[in-house]
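For reference, the structure is listed below as structure tokens.
What you see is the complex with one protein chain gone and the rest in place.
Chain nomenclature is as follows: A, B, C, D, E, F and G, assigned in order of appearance, with residue numbering initiated at 1 for each chain independently.
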Amino acid sequence: GAPRYAELDLERTARRGYPEAVYCAGKTAAQVAGIAAAVRGRPDVITLFTRAQPEHAAAVLAELPDAFHDADAGLLAWPPTPPPPSGGLVVVAAAGTSDLSAAREAELTARYLGRPTELVVDVGVAGLHRILGRLDLLRRARVVVVAAGMDGALPSVVAGLIPAPVIALPTSVGYGAALGGLAPLLTMLNACAPGVAVVNIDNGYGAGHLAAQIAAD
Amino acid sequence: GAPRYAELDLERTARRGYPEAVYCAGKTAAQVAGIAAAVRGRPDVITLFTRAQPEHAAAVLAELPDAFHDADAGLLAWPPTPPPPSGGLVVVAAAGTSDLSAAREAELTARYLGRPTELVVDVGVAGLHRILGRLDLLRRARVVVVAAGMDGALPSVVAGLIPAPVIALPTSVGYGAALGGLAPLLTMLNACAPGVAVVNIDNGYGAGHLAAQIAAD
Amino acid sequence: GAPRYAELDLERTARRGYPEAVYCAGKTAAQVAGIAAAVRGRPDVITLFTRAQPEHAAAVLAELPDAFHDADAGLLAWPPTPPPPSGGLVVVAAAGTSDLSAAREAELTARYLGRPTELVVDVGVAGLHRILGRLDLLRRARVVVVAAGMDGALPSVVAGLIPAPVIALPTSVGYGAALGGLAPLLTMLNACAPGVAVVNIDNGYGAGHLAAQIAAD
Amino acid sequence: GAPRYAELDLERTARRGYPEAVYCAGKTAAQVAGIAAAVRGRPDVITLFTRAQPEHAAAVLAELPDAFHDADAGLLAWPPTPPPPSGGLVVVAAAGTSDLSAAREAELTARYLGRPTELVVDVGVAGLHRILGRLDLLRRARVVVVAAGMDGALPSVVAGLIPAPVIALPTSVGYGAALGGLAPLLTMLNACAPGVAVVNIDNGYGAGHLAAQIAAD
Amino acid sequence: GAPRYAELDLERTARRGYPEAVYCAGKTAAQVAGIAAAVRGRPDVITLFTRAQPEHAAAVLAELPDAFHDADAGLLAWPPTPPPPSGGLVVVAAAGTSDLSAAREAELTARYLGRPTELVVDVGVAGLHRILGRLDLLRRARVVVVAAGMDGALPSVVAGLIPAPVIALPTSVGYGAALGGLAPLLTMLNACAPGVAVVNIDNGYGAGHLAAQIAAD
Amino acid sequence: GAPRYAELDLERTARRGYPEAVYCAGKTAAQVAGIAAAVRGRPDVITLFTRAQPEHAAAVLAELPDAFHDADAGLLAWPPTPPPPSGGLVVVAAAGTSDLSAAREAELTARYLGRPTELVVDVGVAGLHRILGRLDLLRRARVVVVAAGMDGALPSVVAGLIPAPVIALPTSVGYGAALGGLAPLLTMLNACAPGVAVVNIDNGYGAGHLAAQIAAD
Amino acid sequence: GAPRYAELDLERTARRGYPEAVYCAGKTAAQVAGIAAAVRGRPDVITLFTRAQPEHAAAVLAELPDAFHDADAGLLAWPPTPPPPSGGLVVVAAAGTSDLSAAREAELTARYLGRPTELVVDVGVAGLHRILGRLDLLRRARVVVVAAGMDGALPSVVAGLIPAPVIALPTSVGYGAALGGLAPLLTMLNACAPGVAVVNIDNGYGAGHLAAQIAAD
Partner (left out) sequence: GAPRYAELDLERTARRGYPEAVYCAGKTAAQVAGIAAAVRGRPDVITLFTRAQPEHAAAVLAELPDAFHDADAGLLAWPPTPPPPSGGLVVVAAAGTSDLSAAREAELTARYLGRPTELVVDVGVAGLHRILGRLDLLRRARVVVVAAGMDGALPSVVAGLIPAPVIALPTSVGYGAALGGLAPLLTMLNACAPGVAVVNIDNGYGAGHLAAQIAAD
């Protein structure tokens, strides 16, 4: 049964077509363990655990030893096998190496929600030839997630080049006037190319979920 | 030919599948007139004029007398007939009567970019039965645009109820701590239900463009 | 006698009907111990110690070994027994599991100030059926405290459904554009449903105190 | 019948015990007129029109010539007679003469929702003897609304003196670092005396509505 | 002689090599006229009048009828003939038509301080081929001023392509989350390509002055 | 007698030694007229009317025809003759011509509160020789008020040169990142030279009042 | 001799009448030690070391073993004996116990700069009788420093009661919407009682220095 400090939204897959995810950030390891134990009886839906610190991951793995775990992305999934890919291609692009963990969280979320995915890294606008060299891949996408910190300029450039919608994922990479990610967030909200959908700073889960919905058949 | 103060992105339809739009806000009426004259030779693509004040509209209509004009939405389109609708249904919902002009700009943009659209107004969360009474329509949508000011709570509620992605369109409706639309913008970026894509405050054009891309076949 | 670094407001119960509380956050353990020693001579009024870190709690318990202590809420009370409940019912609702400690601080404060209380957890708007399933309880309340982080949308929804006033308690749960709780704070100040009273971020003590005053006979 | 740009929440009185109010600020005079015409068939509930500019007021009065109108407060009410007062006393205090219109909006709202009210003006903390001279009245109140701009210090002082809850109503009175009312808003959220409920800047309607709920029998 | 409300920095050309400019924005027309009269005796140095509204321009022209005046840029210069161009080439690029007045102010300032200049307009990143088509010109520059509003992404892209330093000139073009130019300002401060020098929002004068200094022999 | 919308703090001179001032900004002309009429019976204390727009000034002058009026500073005083100067010298320095009205308001306030005053204008740090040329005067002051907008750097420089305290008066002169005066306000709060007292943006009245108190015998 | 990473302002006492202070916060212990060694040759002026962490204090005490050290205030002074008190009385008042370290830093600074001082603690506006009970002391002061966090309301109240100027010292005491001290800072800048001089958050050194200057003979 469900623990008394959580009321899992078990109707979500029926209602929305996508399962609930457990946000670990504000929870104790004991609470996460309790939730992991509660979902063990439901191998028919995939449960994601997001923003998992090592102690959260250990708590999940103690209850669900075969769960998939990506430590960089802070993500666990159980059962561990993603569904067979269907729908359109989700391409995830990261402006710099430092944006990789948010980009990876987005890619894994889209994959566990059933989409085929591709990832390209370190293709920021400081060296424009890098993203221009991937135009073929970008043009095959049903939707592109673009993760960037600092100036957050890459989504504007990508959106101006392709027909597919772009999900702009601002990251907290940067310092000073980057304001913990507010600077790229504002850049993206003001993208001069239309077709840019913005999510919260470092919200790879949200970007991947939205991508999966857009790329659904 | 193109005027020297503007370099129209005439390749955009070829490159992206959607035509350029002319942002009137920072331009003189004379500049807008010059651009309107320049597009007269291209009836094969639809040109949108957005954020048109009365003097901008008059300048466009002087050059393109049969242009479509919606004064509430600040939008003109030429040629005036939208393409035959194709792709999935775009539903636009406005939380209050005061959000109507942004919502209408979104609806018209999606329609002129080729999608079928529906509009529902004054269905904010202060009286929850109103949005719950439209669930059938919302569930038929390929994508839903939700315009809201003040607390900006409606997109979270809608996203939690349906499988389609939600485009959250914050408006500058409100006062004081609404901060000219920053409050609903922040609400939407922090939506507790995944599947919410955020655009700039009062950016009905961007919301409609994104909706058209998502709902494309 | 009172220590020289503190001047306890011993007249407060006479003047206001509610006792003083000791805010531990900026005090040394030694200062808190000195205050605890000073109140030992006044078992006639209940003293609350709020925002107590483990070292503060240890200092209080060393002086007042039978004090009540809830570590999650960071709260101690002495004498340990709350007054017999009087006045109307205070219901405290938390949007997510992560909002539990603020919600619990509010509930305990209201109870130690003499009110009957109920707590419901994890009933956020992402799964609307959860709060709608508690309407009976909510309608029995004289006042409802609603704790929420992220989008902070739950108070607007609750206020729109019931006659009682709602105390909106924003929490620092969330990341990025949640701005440490400023996002839900702004949402609540802009609630589109009237009847929402806002307190400071994570201020469970203030929410519970206000609830006790509103629900007084 | 209801106009198509508005969906009046006619169930609100049944659901909440208080009628809907029409927020005029973002509406055209024609829209407000349409709504006024629609409520004419419902003399059984009092409808408030808030934030009415002169053109809004004229539109309402053209449809409902006997409506009550207070131009300073920007408020209209129809039918024009408030209900017989019941419940506890609502006292409204304004720190300065410049806070009068927000304070008056609060007082009128509470009165039209059925409560007895009193108003005191220009009793800010720069001359403390003024508010101290009204302690008798303040102590008779079931709830006190305190309107203040600039430093917003008055609610803290009042809350520290009386048992009743205080509704703090920040106003946009001030300049420079008053930040359009954000400075007193922050002051009030951080009140060092517990028992302070904060509403949006200049939100006299919200303060009065909340006061009426708190002071209900 | 100098009027008593102004103390012209007549030593500036000797000290810095560039003459003083008169900032008209906060001055009355009478004050500007007095200053214009005072400089009439100094035809040996060029005086610029910046941010001149029509009434300021009229006041200057009444005293100095042959002064150069560009109304779009809000700039006057007397004596009216710029010095013969020396030093390296200053290229000014504007992302959109709406950025033209700030860009023009920068270009004219650099020219009146003695540099050869070129201006290109409407070459924003939404249509990347436009700026890429000007690479030859950009590579010939000793310094490039790039004016942009909204996302402010163009300076990052330009800086990544050329050896010369880039002066990023944010403009107040945009709405909502553009925050009156703060969004492009932040973008530019966080440019992922090094070699970007930022000036204040809409500060075409400052950008042009800095460009003239950098491009000096 | 006092009008019912205002409660003049007539005890202030007895309590504090300085008379009340009437802040006109948020008041109607009729309210200001009523207050002017009320003070006519008290020629024994000087009443200041601050932030007076032309309609406020006309209202005061209708009641008190011989009142002193400085339109630039937005200030009126009645009776019109300042007290004979006593106490130390108050020097007011303005960084630019555009800061003159705030500086003048400060100087007049200090003079009407009884101090000898001197004013120097247009001595900002861009031409450092100007302020260095006034060191003799500055060193004779008991307190110096320094008004500056934009970078707000002048108070730091002055404070580092003299023994007297400096009152830093930030002005709203500037644009873009000057943020309506917040930039110089922050500069002044962070002055690297100790001995700087900061007041609100454009608050010439407050600066002058404080100067009068500091320079009192 | 002076170390090469620091250029002590040895002329300051001659120029300003008050000695330099060493700001330890951004310096290594080795740098602070080097400066301490350099001042050992100057026992004729008192050197203050502010914001000293334990490692800074140890470094100073290793070079100057008889230095005065107050760990709570983070302050050291050498030579250790303050000058004989002269000038007017400086009273320092702290709103809460948690404001004590900033208040103590102010008091010690004023004392080491030569003034007589008094300190009162925990006299915030939540219990107004506490500050009213000290009016006699406050009225004897030449200047009063008032330290407060949270709502920052105490300086307005004190300034309204006495003739002396008030130095408002905002502290970072509080949480959430206290914004690290910005909330009380804004309150103080907007004080409705004139005569309030504001310094930076937690800047006890600056407050004490300013107080010493104001209270100088």
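Here is the rule we go by: a contact is a pair of C-beta atoms (placed from the backbone, for glycine too) under 8 Å apart; a residue touches a chain by one contact, two chains touch by 3 or more.
Small disclaimer: the values here were computed from a predicted structure and weren't measured.
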| item | value |
| --- | --- |
| Touch criterion as defined above, residue of E:Leu8, E:Cys24, E:Ala77 or E:Ile214 at the omitted chain | E:Ile214 |
| Residue among F:Leu8, F:Ala193 or F:Ala215 touching the omitted chain | F:Ala193 |
| Hidden partner chain, touching residue among F:Ala36, F:Ala59 or F:Ala95 | F:Ala95 |
| Selected residue (touches chain absent from view) among A:Ala57, A:Val91 or A:Ala126 | A:Ala126 |
| Footprint left on chain F by the chain that the document does not show | 95-96, 124-128, 150-153, 156-157, 159-161, 174, 176-179, 182-184, 186-193 |
| Touching residues (missing chain, whole complex) on chain E | 15-18, 21, 160-165, 167, 185, 189-190, 194-200, 205-206, 209-210, 213-214, 216 |
| Residues belonging to chain G that touch the chain removed from view | 4-7, 9, 11-12, 23, 25-27, 31, 51, 170, 172, 180-182, 185, 200-203 |
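One rule holds in what follows: only the chains that are shown with their structure count from here on.
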| item | value |
| --- | --- |
| More contacts between chains, C-D or A-E | A-E |
| Matching chain pair for E-F (criterion: over half of the contact pairs shared, by residue number), options A-B, A-E or C-G | C-G |
| Distance from chain E to chain B - Cα centre to Cα centre, in angstrom | 35 |
| Chain D-chain G separation of Cα centroids, rounded to whole Å | 43 |
| Distance between chain centroids, defined by C-alpha means - chain B, chain F (Å) | 49 |
| Contacts with two or more other chains, residues of chain G listed in rising order | 96, 126-127, 160-161, 176-178, 189-190 |
